[in-house]
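A protein chain is absent from this complex, but the other protein chains hold their places.
Labels A and B are assigned to the chains in the order they are written; within every chain, residues are numbered from 1.
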Amino acid sequence: MRNRDWTRVALGFAAPLLAIVFSVIVTSLILVAAGDPVGTTWRTLATGGLSGALPRNLVNTVNLGTTYYLSAVAVAIGFRMNLFNIGVDGQYRLAVFAAAVVGGAVTLPRPLHVLLIVVVAMVVGGAWAAIAGLLKVGRGVSEVISTIMLNAIAGGLVAYLLRRVASGQQASNNIATPSIPESGRVPGFTLLPSSPLLAYGFLFVAILVGLGYWYLLGRTRFGFDLRATGLSPSAAVASGVNVRRMVLAAMVLSGAVAGLVGLPELLGKTYTYDLSFPAGLGFTGIAIALVGRNSPVGIALAALLFAYLDTASNPLQILADVAPEIVKIMQGVIVLSVVIAYELVRRYGVVHEQRRVAAQLSATRPQTEEVPA
Amino acid sequence: MSTSVTAAAGAPTASSPVRGRRGRLGPREWVLAGVTALFLLSFVRLLTGAQDIGSSGTLAASIALAVPIAMAGLGGLWSERSGVVNIGLEGMMIFGTWGAGFAGYQWGPWAGLACGVLFGALGGLLHAVATVTFNVDHIVSGVAINLLAAGTVKYLSGLAFVGKPGGGKTQSPQIDDLPSVTVPGVSDALLSLERQRWFFVSDLAAVVRGLVTSVSVLTLLAVALIVGTYFVLWRTAFGLRLRSCGENPVAAESLGVDVYRYKYIAVVVSGALAGLGGVFLAEVASSAYRDGQTGGRGFIGLAAMIFGNWRPGGLLIGSGLFGYTDALQLRQGGQSVHALLLVLVLILAAITVWRVVRRRPLVGTVISAVVAVLLLGWYLASDEIPGDFTGMTPYVATLLVLSLSSQRLRMPAADGLRYRRGEGG
Partner (left out) sequence: MTTAPEVETAAPAVRLTGITKRFPGVVANRNVNITVRRGTVHALVGENGAGKSTLMKILYGVQRPDEGSIEVDGAPVSLSSPADAIRAGIGMVYQHFMLADNLTVLENVVLGAERMHGIGDGARRRIEELSHAYGLEIDADALVEELGVGDRQRVEILKVLYRGARTLILDEPTAVLVPQEVDELFDNLRELKSEGLTVLFISHKLDEVLAVADDITVVRRGETVATVDPASTTSRRLAELMVGSELPTPERGESTVRTTPVLQVHGVTLRSGDRAVLDDVSFTIHSGEVLGIAGVEGNGQGELVDVIMGLRAPESGAVVLGEEDVSAWPTRRRREAGIGFIPEDRHRQGLLLEAPLWENRVLGHQTRRPAARGPLVDRRGARADTERIVREFDVRTPGIDVTAGSLSGGNQQKLIVGRELSGDPVLLLAAHPTRGVDVGAQAAIWDSIREARRRGLAVLLISADLDELIGLSDTIRVVLRGRLVGTFDPASVTPELLGSAMTGADGDPRTSARTEPGS
């Protein structure tokens, strides 16, 4: 007998939809102002432009979405207790680099080899994030600032170590780590029969991470403590939560998941780390976590949306003579309008539920005794 | 340390208040610190033969690299003094570089300056609308603005620069140079002095020469803005009100201050300053807009501001330091930075001695001594330091300052907190 409040549920869905509609309008206006073809742009984005491009786009969307999803979950873990892990970027870069080095240096039976790579990535990501956690717990340093600094430090560190590791390899100027042997790779699978493109096998890991995130947050004591700390630190402390330990744990967990972010690409496509490895995924993850409102399913939808936009925008330049970065503007507008919409909905929702509760009570009990003399 | 009560008789000696509270540097301390730093540098230069650590060329490069950092940091200072955390500085700076490129190549560098500043200010306005009016979390809004800016300029470049001579998807056509100032005669005289490589004298000559030779008008503007910021924020009623919004908006509200208005002004100015930093990158540090030109300088600016304890003077030191380490990389980087290790060793040794003499707690003394020895070991065991590490300097320095002396840092008390009119007290 769940007494759901459908207005609130509807509002929860309406906010992101409205934000998307709003961003479509803003984007269209920008296109018009810039003298770009509005209709062709949207048609190209919706269909993939060429016949038969859509299945390929969809597989690419899933692949890119896998990466985005992991990044957004890493961010969301922090968000659930009001921790801003801006440092996913640095965590995954350091982690994927370490994973590539270790994975390329050993040869093990397949499942073990992959497992080793995954563990290395998670440990490195978690350890890098732990620095920010320790600084916050021990010295009161805001994790926002420390993770921004750690991102830049990680960038320099990776660049330096990469040169050390790759020294004497080849004379090419794009130096790379040794390639991971076959046993350490995660094979792709056919997602759509109409597309020859394979989907990353790591997709299943991402799904597992999503399930784990949902289970941990919603079902376990640890998750309850984490959410309680996010909702009200003072109430959490009074209920017996050790907030300092939770900060550290959440940070490490977030960093461990962040460590996975680069792996779909590493184990499914490149098998090696070089300087052209995608950067900035951590910030995309923040945007997606916000749009998906930290819910495991919402993040998945938002990740797919962002990934689709990124994928489908590729042929825009050729087909519509529109710079594909128009979708970046669209994504930015979605994020800003969605957070504003959520804030307005939240404020409205609080008032609405108070009214609803009062109304339901007075309906069942004609005279309330709430009014003291 | 109670400075609470003056003499009971309290004769109004109003015009000569006792300044120089802890953490604030007077002119005398500034000069002293500068001379000491210079002394150290020239000493190490003689010792190691790393000529570039104090050359006027390095200094000129330092200034060029420090200005954009300082402008971003100054933007952060305005915003955070009013209580709004601004990590969207990077994005506003990107807007600035693009605006400079867009207007600069068509209508000249001055138009580029105006347009870049305007674009940055618009970025700031967006941040203000989100954080002040809609109460969106400051960090969230900042991250969104950074993403938005990166995408927007790429899209706009496709429209504005493709097909123009020298322009393309990732860069604007050439922008003409802004004028720069050289004090005639003095510069050459100082050059000959610098070439003598005398202890201290040559270094002093190098510094002065760096300060009087082909200084861009934007650099002069930047210096004026830093001084002006100090004056406006700490010496005017407007500044007092603005700062009170960052310290205790509820109290400010109770005294009739329109908190929203001051926050809006501060954040828009913040964006304009970050935009100016972007203009500097596009027009002075290079001569065209380029994709990715900011290279995270918005964040370094933020770091410089924190390093400088949310004050203009500290910010100046911070950005100067970060610009200097950046500049060294360009000029015999490995060797120069290696020499700097020795500077660090000397400073730490001095701190250790000071602590022993003053009988400070032993733990800190031991730590500084151990670090000094380790650094000395590193210095002796290696010949140069990889450039990657030099690039990290601003970030490591900021983290160290934050974690080692956080009790001496004083950010505005209500910085980053949500505030809604009429909800306090």
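Here is the rule we use: a contact is a pair of C-beta atoms (placed from the backbone, for glycine too) under 8 Å apart; a residue touches a chain by one contact, two chains touch by 3 or more.
Since the structure is predicted, the reported quantities are computational estimates derived from the model, not experimental observations.
The residue touching the chain not shown here, chosen from B:Q106, B:T170, B:S187 or B:N248, is B:N248.
The chain not shown here is touched by just one of A:A14, A:V32, A:A235 or A:I318, and that residue is A:A235. With the whole complex as reference, residues 1-6, 8, 10, 12, 14-15, 17-19, 21, 235-237, 240-241, 243-244, 247-248, 250-252, 254-257, 410, 412-413, 425 of chain B touch the missing chain. Seen across the whole complex, the unshown chain contacts chain A at 1-5, 219-225, 227-228, 231-232, 234-242, 350, 353-354, 356-358, 360-361, 365, 369-373.
To be clear about the criterion, only the chains that are shown with their structure count from here on.
The distance from the centre of chain A to the centre of chain B, each centre being the mean of the chain's C-alpha atoms, comes to 32 Å.
Chain A makes touch with chain B in their complex at residues 30, 34-36, 84, 86, 135, 138-141, 144-146, 148-150, 152-153, 156-157, 159-160, 163, 283-284, 286-287, 290, 317, 322-323, 325-329, 331-333, 335-336, 339-340, 343-344.
Of all residues in chain B, those touching chain A in their complex are 85, 87, 126, 130, 134-137, 139-141, 143-152, 154-159, 169, 296, 299-300, 302-303, 306, 386, 388-389, 391-392, 394-396, 398-399, 402-403, 406.
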